[in-house]
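One protein chain is absent from this view; the other protein chains keep their places.
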Amino acid sequence: MYIYRSTINTLVLILLPALGGMWTLQTGMLNISQEGSMLVAAFFAVFGSYIFSSFWMGLFFAIIASLVFNLIYALFCVNLRANIWVIGMALNILASSLTILLLKSIFGVKGSFTSDRIQQIPFVHLGNLGIFNGVFNDFSSIVWLTLILVILFKYIDSHTTFGLHLKAAGKNWRALDSAGVSSIKVRYMSILINAVLVGISGAYLSIGYLKLFNKDMSAGRGWIAVAAVIFGNGNFTWTIIATVAFGFMDALGISLQTYGLNSNLTMMFPYLAIVAALIYQGVKSSKEKAIEE
Amino acid sequence: MSEIIRFNSVTKKFGKVVAVNSVDLSIKSGEIHSVIGENGAGKTTLMHLLYGMYKPDSGKIFVRAKEVNFSSPKDAIKDEIGMVHQNFMLIDDFTVYENVVLGAEPHHFISFDREKAKRTVAKLAKEYKMEIDVNEIVGSLSVGLQQKVEILKLLYRNASILIFDEPTAVLTPQESETLFNTLRKFKAFGKTVIFISHKLKEVKEISDRVSVMRNGKLLDTFKNENLSEIDLAKMIAGREIQNPAAVSSKKGETILKINDLTIIGDKGIPAVKGLSLDVSRGEIVGIAGVVGNGQSELEEALVGMRKIANGKIEFKGVDIGKMSVRKRREFGIGYIPEDRIRTGLAPIASVLENVIMGHQNEREFSARLDFMKRKRARYFANQLVNEYRIVCKSVDEQVGTLSGGNMQKVVIAREFAHDVDLLIVSQPTRGVDVGGIEFIHKKILDMKKSGKAVLLISSDLDEILLLSDRIVVMYEGQIVHSTSTKDADLQKIGLAMLGMRS
Amino acid sequence: MSEKYRGFLIVVISFFLSLVLGGFLIMLYKVSPIEGYKVMIFGALGSRYMIYSTLARMVPILLTGLAIAISFHAGIWNIGAQGQLYLAAFVVAAMGVSFHDIPTAIYLTLGVALGLAIGGLWAWLPGYLRVKYNVNEVVLTIMLNSIAIYFTTYMTNGPFRTSQGSLGATNVIDKGMWFNHISPLSNLNTGVFVAIVAVALIVYLMLFAKHGYEWKMMRLNPRFSVYGGVSVKQNMILAMVISGMLAGLAGMLLVMGDYHRFLNGISPGYSWTGMILAMMVNYDPIGVIITSFIYAVMTSGGLRMELILGIPQELVQIIFVASVMFVTAGYALANKVANRMQEEG
Partner (left out) sequence: AASRLRVAVVIAGELGDKSFYDSSYQGLTRAEQQLGIYGKVLPCKTDPANYMPQMIAASSNFDLVIVVGYELIDTLKQVAPQFPNVDYVYVDDVVKVGQVTSIVFKQNESSFMGGALAAMITERKGFPMVNAQKVVGFVAGEDYSVIRDFLIGFKQGVHYIDPNIKVLTGYVGGWDDPATAKEIALDQFHRGADVIFQVAGGSGLGVIDAAKQAGFWAIGVDSPQGYLAPHHIIGSVVKNVGNAVFDMIKAKIDGTYKRGVIYTYGIANNGVGLSYSKEMLHNVPADIIQKLIQLRTDIITGKIKVKSYFGKR
């Protein structure tokens, strides 16, 4: 049972960047800097929440920080058409170094910062639901927000013109441009939406799920999201499936440790699962085709 | 008829190249106006200026007597200008209706009203008598149908000035005829059409007036009825153009024997079914047929780019069915592919890198320890550029920036430089100007004269009739008609191409 | 030719600008930029030992950088150099602690061969799956990184744990397998000569060999390469395997040369740095040599800046990021300007 809550709790952290990343990928811009954006967002969430003793301000700062990072990415990768991997990874290094420096110069500490002045994003208690208490009660409001966003994204993805333009920008931007829709604008939109989502997930990490900042606390979650995005290849359902599967395998790994499995082995689970899924996917589709040399 | 478009000494330069050189041109409302000229003359650039894709360096453009200053196609679309590009601007994975309405979709609150989109597009198609299923995925359509989608896009946006940049280059004669009917319908509806083509017969057939460009300059505009095809050709090339005289040569031994060949196509169903064909030295065999009847699969299978499911390919007496591409090339097969951008070239690579491909294993360029003789390669590339008069700044220029005709010359130069025994030539003059066509045709005939075998695949029946000794017609993966050129019956060939037996 | 010079000039100018920006950052710590950079250069190259340690630092980054350059150059994306490095390093160490009394010459050869083989094998797998089943090699190699790292961590804490203390490492490998340190005050070792040979081979392969040409064409248009008689599938796997072998070589040298055992954190992101460098210079192997040297100088010098001037190493990282972004922007702008020059005359 607890594995369910555990999965939900941490899933948010990769689901939001995976959703955002899915859209930027649809426009042809794989965003490698999710890890870095998440980290700066986490830092500035603590900053805003601490300074103003308000989680709203924390969220606000987190989103702004993530926007700035994503705008740099957009400037380089959309306008200058620079290599997404170089810029993405450079931004990840920047985020790590910058937050360590800021931690030292703003809070005067090294490594981590926590304080009672940090206001946490509230949890949602729905009253007594009987046997459903464990299923619905006491999740962070961000969890609910994420659920709403997933539904909203699904709708936008397949039922609006914006969803259509996203894919058009990725598949043939010249065609979109010649149809009078600026592909650059569409790309910017997707990147900015992604920035907001990653900002929220960063804030959730530091002031939603936890109430502290620790250097490098994103701990590879941005990368997992990127992997899920590549795996999903712009497809909504597959992206979500990959993300959820990953979150579940992760929680399962943690759970199995308690039964005495070696942690270094259980931690391989999610990765092995994705490898297996990839190979399955590949073998299956190549059987379907079964032609071409 | 009143004037609808006016170019006033419009100039556009790309670096040192003056693509469009102080052009004055007036287009009248409701006419079909052709623009012709050799490769690289500046036709496409001129139209891109009108469509807002480039801004003129100097000069003015007027639309409906109003000076315009488009900064993107969006502005041009607002002014009811539409363009069908030389390379289609379609999204292959989208459906027909999605492609058509893209950028101007009907809404239902915030959602995309797909039903309304489908209805509108279907209605539009019916209005212009275009038979097309709006729910099809565009990538799976034939080129002719894809072009209809492009045209629907313009109509959907109410374009009244329609630009067509070499629309017939990739069409079958039948499809071209359908297109012309549509163009005439446009004219009847009072729309203005600008038509660019290298096929002078078509220009004669469809135009009201013709403008000729050379070297970026507009030579003059003529009434169509005042000119003959030969006059047009002369003006384009600046000299007399002659159809190459038929070359006779001795037919030698049979070099290629295709026996009961079956090939599975991309869709998983047989694209070529039990096809048999022989080609001999000193002979040109022409394969006629509507595009998409298995020709692409056949040519790819012959060079080893595609597996064969059944049957036998014998070349110089050896079964080559399982040989690698490289082995086949070394064994004496040359290939000019139908799609030069996708297969025949690496557009981002330089001219040098492009002409070396396929030659890289030859002694001349490759030494021991995998060493590649780049100096030699450069010399070779320069030689080809001179011999084939490829217009480029240097052999280090990206092939993708050359004009279409010159790109084709790069492919031809490279393949002809091989000492081959069999040359498979597919759509060799697609998008090439009259001068270029003359040159390429002459080269192909030279091949034959020197005792090589040539398998010519073309959707241009005139080309086939002109060059081939023997003609076979492919329909749905099979040879349905076969004749020597001198006994050819056009009627029969035409019917065979459509799958009808006479 | 002039294109090349212009590209070079732009890179130099962008790099210079990033140093200027870095200068301002250094001034935040109340240090004059000149002084700061002086200390940095001195810290990296000021003495024989400093040069040694800078070079020792450069080797794995250079090798992984080239590993990535070569695979990307061929149009197949090996993001898995980190995992290949780890696995090769571990397996080599496992051999080194398991067998003794093998003559040095043979043992060294075996070690090098094993490192290359394991690195190559761990890259062959995704290469093969990509070619055979069209499995996305990017995700696959990212996943294989984590698997390799967890696996080696498991082994060094389990079956191969050192008996000599609390280190998260294997035992010291047999002496017969050592590349000796050039000086006791440095980790630079005779294995560097193996690295030099490998680098020379790669430069030759990429710039002068027929395969280098074919691979480039493969990246620019795979279909065109098939058409030209290049067996794309074989070459993709080959490029991948060579890439993995280089990463394996890096790991093997760290074990047999630098540390003489496998450590848990043996490569703190060398391959990621290498990847940035490789892509920053557009997979040009000479460029990778230059940039990995500059990177090694910056990080080595950064230690001394922290010690003498109190400037944190994170700042040096930020200067590095700035230079990456400036140079990348420089390249991009140069292309744009070139386009515009063509369009506007």
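Quick notes
As written, the chains take the letters A, B and C, and residue 1 is the first residue of each chain.
Here is the rule we use: a contact is a pair of C-beta atoms (placed from the backbone, for glycine too) under 8 Å apart; a residue touches a chain by one contact, two chains touch by 3 or more.
Quantities reported herein were computed from a predicted structural model and do not represent experimental measurements.
Of the chains on view, those touched by the hidden chain across the whole complex are A, C. The residue from C:S18, C:N78 or C:N187 that touches the chain not shown here is C:N187. Shown as candidates are C:I26, C:L205, C:L249 or C:L263; the residue that touches the absent chain is C:L263.
Contact with the chain not shown here comes from a single listed residue; of C:S71, C:N136, C:T153 or C:S243, that residue is C:T153.
In the full complex, chain C touches the omitted chain through residues 49-50, 53, 56-57, 150, 153, 156-157, 161-162, 165-168, 172, 181, 184-187, 254, 258-261, 263-266, 268, 299-300, 303-304, 307, 313. Although one chain is not displayed, chain A still touches it through residues 1-3, 6, 9-10, 13, 109-112, 114, 205, 209-212, 214-217, 219, 221, 251, 254-255, 257-258, 262-264, 267.
Here, only the chains that are shown with their structure count from here on.
When C-beta pairs in contact are tallied for every pair of chains, the largest tally goes to A-C. Mean C-alpha positions place chain A and chain B at a centre distance of 46 Å.
Chain C has no residue in contact with two or more other chains. Residue numbers of chain B whose C-beta contacts span two or more other chains: 305.
For chain C in complex with chain A, the residues that touch the partner chain are 129, 132-136, 138-140, 142-144, 146-147, 150-151, 153-154, 157-158, 272, 275-276, 279-280, 312, 314-315, 317-318, 320-321, 324-325, 328-329, 331-333, 335-336. For chain A in complex with chain C, the touching residues are 72, 76, 80-83, 85-87, 89-91, 93-94, 96-98, 100-101, 104, 223, 226-227, 230-231, 233, 262, 264-265, 267-268, 271-272, 274-275, 278-279, 281-283, 285-286.
Across the interface of their complex, chain B is touched by residues 155, 159-161, 163-165, 167-168, 171-172, 174-182, 289-293 of chain A.
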